[in-house]
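Contents: one structure, followed by commentary.
Every protein chain of the complex appears in place save one, which is left out.
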Amino acid sequence: MEIATREFKRCAVIEVSGRIDSATAPQLAAVLHDYTDKGQYNLVLDMSDVDFISSAGLRVLIDTQKTCERLNRGRLVLADVPEPICEAFDLAGFVALFDFYDEVVEAVGTF
Amino acid sequence: MEIATREFKRCAVIEVSGRIDSATAPQLAAVLHDYTDKGQYNLVLDMSDVDFISSAGLRVLIDTQKTCERLNRGRLVLADVPEPICEAFDLAGFVALFDFYDEVVEAVGTF
Amino acid sequence: MSLVVLMPRTQTRTFPARYESLAAIDRFVAAAAEEASFDECTVYQVELAVDEACSNIIEHAYGGEGSGTIECSYRIQDEELTVILRDQGQPFDPETVPEPNLSANIQERTGGGLGLYMIRQIMDEVNFDFESEAGNVLTMVKRKKHSMR
Partner (left out) sequence: MSLVVLMPRTQTRTFPARYESLAAIDRFVAAAAEEASFDECTVYQVELAVDEACSNIIEHAYGGEGSGTIECSYRIQDEELTVILRDQGQPFDPETVPEPNLSANIQERTGGGLGLYMIRQIMDEVNFDFESEAGNVLTMVKRKKHSMR
């Protein structure tokens, strides 16, 4: 897994590539917590290059979303999610929990 | 010339493709004026697919920038400008007048 | 439909019960699912089910990363893929595991409990056997879906 981040005026974009599984999810959690710890609750996860995400990764996303949405102070949104991952999100009832955007620019544009 | 537009929370993106010359510049001017007329002064011009822009086009950009920047109410920024057009902008002293961004997402992210 | 009867193809590999093994296990199983000519999304879901099962073995059966192993076998016959995972960790009673909370309200969600649920959603058969001499045996079967026409 590789993580690249970009900070914009009203949100941060976290671009993950590779696998988000039990081995790598803690790394992603650390990066997301860095943002929420410093008060950045508007986050875009760019998933275009994610090959795989297991429930270990889903748990990180749920935990982060809980933190972001508390007090209506922000939200974590998901951008450019590959089709097989979309279907797996559906199994986990994820569609109701996150806003999905086809492109990162749309996600950034909502903040 | 073709023009596609997308509206985001804090800006609009105008994506132009083809030639911006004396024949087509009025069309672009009309689209940009539509935005400034309704109070949208934060504009991103996505130039990735622009093949050519003459001084007729530059004049439209200058006029729009004047309107946008008045009273500090916004600005027109240029994204993904092809190299030959960049060099021609340089000739016209354009570099000081506009903010340039490599990618549209960065431009949207500054508003 | 033309019926082709093929010899079953089987393969077995043993991996250290560590999270770093998950990528290799997933590749091993994804290759099998591709060989069974499942579509892209089904290959992905089989990979996901096996990853969840192996993560659980490491985390719950072995109580964390250690010195144990996971033996992974598969068999492809006709249009059916069977994946068998064996470990020497603690047995458990799947019947006592509660359903996860799938609420649409994020604050009611607990992040956990999705693994077993997704395994059962994805696979056509899921069977745990803790009586075996070979240790704990999890057998999962996925059948190829045919589009209606």
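Going in written order, the chains are labelled A, B and C, and every chain counts its residues from 1.
Here is the rule we use: contacts are C-beta pairs under 8 Å (C-beta built on N, C-alpha and C of every residue); 3 or more make two chains touch, one makes a residue touch a chain.
The model shown is predicted, which means the values in this text are computed figures rather than measured ones.
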{"item": "Which displayed chains the unshown chain touches", "value": "B"}
{"item": "Hidden partner chain, touching residue among B:Ile14, B:Leu43 or B:Leu58", "value": "B:Leu58"}
{"item": "Residue ranges of chain B at the interface with the undisplayed chain", "value": "19, 21-23, 52, 54-56, 58-60, 62-63, 65-66, 69-70, 83-85, 87-88, 91-93, 96-97"}
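Methods note: only the chains that are shown with their structure count from here on.
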{"item": "Graph class of chain-chain contacts, one of line, ring, star, complete, other", "value": "line"}
{"item": "Chain-chain pair with the highest tally of contacting C-beta pairs", "value": "A-C"}
{"item": "Chain with minimal offset from the mean of all protein Cα atoms", "value": "A"}
{"item": "From chain C, the most remote chain by mean C-alpha position", "value": "B"}
{"item": "Centre-to-centre distance between chain C and chain B (centres being mean Cα positions), rounded to whole Å", "value": "53"}
{"item": "CA centroid of chain A to CA centroid of chain B, Å", "value": "31"}
{"item": "Approximate Å spacing (C-alpha centroids) for the pair chain A, chain C", "value": "25"}
